[in-house]
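All protein chains but one are shown in place.
Going by the order they are written in, the chains are A, B and C; count residues from 1 in each one.
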Amino acid sequence: MLGRTLSCPGPRRRTTARKILAEFKNCMTHELELRVRYRECDPMGVVHHTVYPTWFEMGRTELLRSMGGCYRDLEAAGIFLVVVKLEVQYRQPARYDEVLTLETSLVRSTRAKIEHAYSLQRDGVLLATGETTLACLDATGHVREVPGSLVTTGDAPAT
Amino acid sequence: MLGRTLSCPGPRRRTTARKILAEFKNCMTHELELRVRYRECDPMGVVHHTVYPTWFEMGRTELLRSMGGCYRDLEAAGIFLVVVKLEVQYRQPARYDEVLTLETSLVRSTRAKIEHAYSLQRDGVLLATGETTLACLDATGHVREVPGSLVTTGDAPAT
Amino acid sequence: MLGRTLSCPGPRRRTTARKILAEFKNCMTHELELRVRYRECDPMGVVHHTVYPTWFEMGRTELLRSMGGCYRDLEAAGIFLVVVKLEVQYRQPARYDEVLTLETSLVRSTRAKIEHAYSLQRDGVLLATGETTLACLDATGHVREVPGSLVTTGDAPAT
Partner (left out) sequence: MLGRTLSCPGPRRRTTARKILAEFKNCMTHELELRVRYRECDPMGVVHHTVYPTWFEMGRTELLRSMGGCYRDLEAAGIFLVVVKLEVQYRQPARYDEVLTLETSLVRSTRAKIEHAYSLQRDGVLLATGETTLACLDATGHVREVPGSLVTTGDAPAT
């Protein structure tokens, strides 16, 4: 949905492990363009603060897709990601009909949790930032290990 | 939730079938009081038109409860009610923090469908009216017959 | 936002008034692609019925844009369009992550009202249809005449 993945670097030579890591990390970032809906705005004429985490969720869906995964298939397979922590910092308001850019990044993952960071901009102006922590549940609602496929890209640069 | 059922009439004598029917119908009406949330209002400063059908759904939940049923239990038993038709007529705007009264009525039911009507008021002023038609699905998503318990009240006046 | 306007026909010769009208009407239709958000789905795993009119509103915004207008500018100029009537017919459920196509058409307009029709499809399968009637208010909330620019396209075929 108007999303585009920051292009993963092509083949290269003599890259150090550090460089690989940096490039790898770039692959774990996704930019999503979205247009503000009228329904998303409140009597102050600006986007209501509860809308931002909905956009963050869209960002995670598209980031995963760009990595070769599909959250819908995950749920069909009995793997559920739930938000256990949410933080949002609001800097500038967004308004109806504006086109915004949401950058979603996978910043850290362990066997138990996945952390994402978000940056929302309009024409280069930072409007909001955010962070979420996800846990992974099985079909019975019990915590389970985070599948490796969720935090590594399908076409990750080989060492 | 602030809801109250229109009281069913007590014992009576020499009521005709017609009167019984009228009283029975009264039992199929429920009044719900609700306070408008800030999130439900839009840049015009009034409740967004998409919020009304959410309130209608709340009205149906409470009407069923007042009749002795519980929609949550229905779903747990594999019975799902889905909206197949929705109509809303908007007359006057509602605003943040106002306390409104939603009257939900069961107006007609067949083996295949249930029809409700809605009337939203603020201090006696009619703000909106609406109608919905529900169909009944089983756990596999197939249409099934409407359970009788959904359209008759547990304490319906006996003939 | 992923929207595309059905292309208005280019120059032509010997068209009758009837043909012009038909082509003109085509200009009054807009197709919007949208991807279902997780937040838009309910415990049945399908899009909640209250979400469709939000999509219809997006369709109207994009239809107006395709005609050379901008609803945001309208409000800034003190012209407000409010929904006075809504109807939705639900045929098939939509689900999370599906890409849907919403066709929005301007079907009728008078000095007092604007009527739109909607058709929501997934891969050619009709999921829902709908109709809305809008009235036009001024900045003080009083009914005013519908501006002609709202119901005629900027690049309408000349006779």
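Criterion: contacts are C-beta pairs under 8 Å (C-beta built on N, C-alpha and C of every residue); 3 or more make two chains touch, one makes a residue touch a chain.
The model shown is predicted, which means the values in this text are computed figures rather than measured ones.
Asks: Could you tell which one of A:T54, A:T101 or A:S149 touches the chain left off the display?
Replies: A:T54
Asks: Which residue from C:F80, C:Y96 or C:Y118 sits in contact with the chain not drawn here?
Replies: Only one of C:F80, C:Y96 or C:Y118 touches the chain omitted from view, namely C:Y96.
Asks: What residues on subunit B make contact with the chain left out of this view?
Replies: Its contact residues with the unshown chain are 1-2, 33-35, 37-39, 54, 57-58, 61, 70-72, 95-97, 99.
Asks: To test your reading of the contact rule: which positions on subunit C touch the chain that is missing from view?
Replies: Considering the whole complex, subunit C reaches the absent chain at 38-39, 41-45, 48, 50, 96.
Asks: With the missing chain put back, which residues of subunit A would touch it? List them for me.
Replies: Residues touching the hidden chain, for subunit A, are 43-44, 49-51, 53-54, 57, 75, 80, 82-91, 93, 141.
Simple rule for what comes next: only the chains that are shown with their structure count from here on.
Asks: At the subunit A/subunit C interface, shared numbers over all numbers used: above half (same) or below half (different)?
Replies: Over half of the interface numbering overlaps between copies: same.
Asks: Indicate the whole-number Å distance between the mean C-alpha point of subunit B and the mean C-alpha point of subunit C.
Replies: That gives a centre separation of 30 Å.
Asks: Where the centres are mean C-alpha positions, what is the separation of subunit A from subunit B, in Å?
Replies: Whole-Å distance between the two chain centres: 40.
Asks: Touching two or more other chains, which residues of subunit B qualify?
Replies: In subunit B, residues 43-44, 50 touch at least two other chains, as defined above.
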